[in-house]
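What you see is the complex with one protein chain gone and the rest in place.
Letters A and B name the chains as they come in the text, with residue numbers starting at 1 for each one.
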Amino acid sequence: MDVLALTPWDDWSIFIQLCVNGVTLGSVYALIALGYSMVYGILKMLNFAHGDVYMIGSFLGYFMLTSGLDGPMNLAVPIWLALTLVLLVAMLGAGLLGVAIERFAYRPLRNAPRIAPLISALGVSFFLQNSALLLFGANFRTYDAFTLDGGVLFTKGIFEAWGKDDAIALNLPLLNMLVIGGAIVLMILLTLLVARTRLGKAMRATAFDREAAAMMGINPDRVIMATFFIGSALAGAAGVMVGMLFGQVYHFMGFLAGLKGFTAAVVGGIGSIPGAMLGGLLIGMIEAFSTGYLPEGSKFQDFYVFILLIAVMLFRPTGLLGRADIAKV
Amino acid sequence: MPDEPPIERRPQESERPEYPDAAQRPRVGVDTWVAEHGERVQRGPLRRAAERVPGWARLLAFVAVAAVFPIAVDDEYLQRVGVDTLIFMLLAVGLNVVVGYAGLLDLGYIAFFGFGAYTYAIVSSDKYDYHWPAEATIPFILVVTAALGLLLGLPSRRLLGDYLAIVTLFFGQLFVTITNNSTDVKLPFMDRARDLTGGPNGITDLDPIDFAGVELNSVPRYFWFALALFVLVVVALHFVNESRTGRAWRALREDPLAAEAMTMPVNRLKLLAFAFGAAVAGVTGAIFASLQTAVFPQSFDVSLLIILYAMVILGGTGSLAGVALGAIVVNVLLEGLTNTDDTLPVVGETPPRLLFYGLVAVGLALIVRPWRWLAVAAAATIAFGFAARLVAEQWWERGTAGRPSQAGRIGDLVDGWLLFPRDPVDIGNYAFVALIASVLVLTLLRRPWRWIALAPVLYLAAFVWENRLIQEPSVTRFILLGAILVGLMASRPQGLFGTARVEIA
Partner (left out) sequence: MTEAPDTVLARDGDRPAPLLELREIVTYYGEINILRQVSLQVNHGELVCLLGGNASGKSTTLKTCLGIVRPRTGRVVFDGEDVTGRPTNYRIARGMAIVPENRRLFAPMTVRENLEMGAYLNGGGVKEDFDRVYELFPLLHERRSQLAGTLSGGEQQMVAMGRALMSRPKLLLMDEPSMGLAPILVERNFEIIKQVHEAGVAVFVVEQNANVSLSIADRGYVLQTGRVVLEGAASDLLQNEDLRKAYLGR
């Protein structure tokens, strides 16, 4: 197929399909970007190990799925419960991993020169990646989600699931809808947490001025720990979603996803929570549309995302929703 | 700052108080902070004694030793390690300009290296049927990679360190993606789809460098060529460093805002540093490509970047000798950890084992104080091992069914002491995770408990090493490198040879 000739006007069903793919991918990127952004907001450091936390989360979900539910233990639970369990295990595990990384690799460097935690983060990333390679091998592992309940998540389109005919010839698998829905629920919960709760306010206060927050009796270390837990748990959730969507996980998957999440956070305005969501969505859409409409887009999606990044950096260096005052480091 | 002589305090006529004990009484309202600065600074023991040796003498000594290396060592593998080390040294010194001098976190540095290598491949192979002479190729690559550095630096003009990091990291990844996927590409201006880079199969059968009539057809010749280039770069860097630009770079690293306020052309300086680093990387890439006689995308992935950063950081950013030494140490370490075939003479052991136990011993010697505790810990570990072995012989038959996987003196020594389970992969994996957890917990424990827990943790480390890590040397070395980076940052962020910067809270 000569992709160059294609425009949305040629085939609207492809357009809608790409939209669905873009939004699905975008919500995953947004979840990853949130962790970057929250950590940046509070510590002003780029947590390069975040992508690898996502990878470990994905593996945890995989083991929960294959050995806990589908495999040896074979717990006979309804599919919704199975999915919830997988998600929870991955989120909890990733969250704890994030907390451990913060405690051991970043906390000793609170007052070190700014480059030190960045290098430490690179070291953690390298360590996690290669540890995963040692533990899980170089092979791709296949999420056995397809066998769940006879593959209902993949085969059933959403209209079919509602019992309606697939009239518009759209392929909207239930799984995509679940991923988008799950991501939206998580993001709403996070927004409420940050806006309304005591912890959320403490997080904002600490992000703005850590020393002043401590002067109010807030324990910054604990708030930072909570931030890492929440951000990493979101990455764990994203890991499970990607595992389900693409069916496979491997030790190096964290790098590229982390890079995209990162870019999403920067494009949206690093440190800004709505910015991370917007950035994620934007990058997901660009990737999806580039496969359909741009020259060699299926090979060079990354290139088009890079163009977006450069454009944002040139014309709005603080990101789309970033405030100018954040830029002062 | 510590070099200024203490200024003697002498009360000025106008403010001399009229009390009889005036000299003893602290005077109110006289700001003596500046005057007393000298005595307020505590001087540490004489540091940087090595820096008394002039730079040219150190370089000369290094060159003298290095130049005879390929002659003295008549082993192609070791000679090859030597060339690789020089390539790493060149790369590290170039990266040091960007990170250490200008303070820019450039995570796309490897792409310039790759770009240089691919450019060489394109103009020196049958792929496009170009066979340029090296006298033209190398200056060409120098210019092209420097230009690329400028181009990448342009959007980063107003960017702060963190944004630069993400743009360059993405750029580095993009290089791998593009070289990997450009096998069947039809861009708008092309009439048909073409194979541009060979994809994962790369470009092969490159011409060897033929520079000024000398064809680099053997490993020693590459060694000398790389050495000459290294000297050239170091000398050039020395002059740049002493120049206005060099001072400006350092000012830029210390405080970009202040540098800008002093009307320094911050953007131009950043771009210059970027271009300089890129050019060094590019030319080094050409040597690398020609040495390998081929280029592949996976040679330029993010692992290489982290290795390079480990070299620069370990040596101490900003110190030329430091990063060069860092490159040597890290590369020899990484090579040694994978070399499981040769048993070294004299000690009768393979390099990985020696390095691992050596690293553990050195690490302990640095951490454990006073040193008599070291002896206690060693004795406790040995005792713990025999006890564990005894217990296992009684109740865990599988645990003693295996044997060390590699021969060697240390292997023989630990045979009766460590547990060697049958099929150790799974157990080894669990033990590995347990080892990480227990090392982390160990750092949290307080004094007596920390030393009490040390013995079982050391035993566990030996167990994991002998049963699992030693089987997968190429993975293990990166795990160790990652752990070393994290540990180094926590204990000595300025690197081994860097000097600490006092940051006032």
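Keep this in mind: contacts are C-beta pairs under 8 Å (C-beta built on N, C-alpha and C of every residue); 3 or more make two chains touch, one makes a residue touch a chain.
Since the model is a prediction, treat every value here as computed from it, not as a measurement.
J.: Tell me which of A:L25, A:I218 or A:L282 is the one touching the absent chain.
T.: A:I218
J.: Would you indicate which residue among A:C19, A:M177, A:A205 or A:L308 is in contact with the undisplayed chain?
T.: That would be A:A205, which touches the missing chain.
J.: For the chain that got dropped from the picture, name the residues of chain A it touches.
T.: Touching the missing chain: residues 198, 201-202, 204-205, 208-209, 211-220, 323.
One rule holds in what follows: only the chains that are shown with their structure count from here on.
J.: Measure off the straight-line distance from the CA centroid of chain A to the CA centroid of chain B, and report it in whole Å.
T.: Roughly 30 Å separates the two chain centres.
J.: Considering the complex alone, what residue numbers of chain B touch chain A?
T.: Those residues of chain B that touch chain A are 99, 103, 105, 155-156, 158-163, 165-167, 169-171, 173-174, 177-178, 181-182, 185-188, 302-303, 306, 309-310, 313, 317, 429, 432-433, 436, 440, 443, 468-469, 472, 475-476, 478-479, 481-486, 489-490, 493-494, 501, 503, 505.
J.: Which positions of chain A touch chain B when the two form their complex?
T.: 4, 40, 44, 46, 100, 103-105, 108-109, 111-120, 122-131, 133-135, 255-256, 259, 262-263, 266, 270, 295-296, 299-300, 302-303, 305-306, 309-310, 313-314, 317, 327, 329
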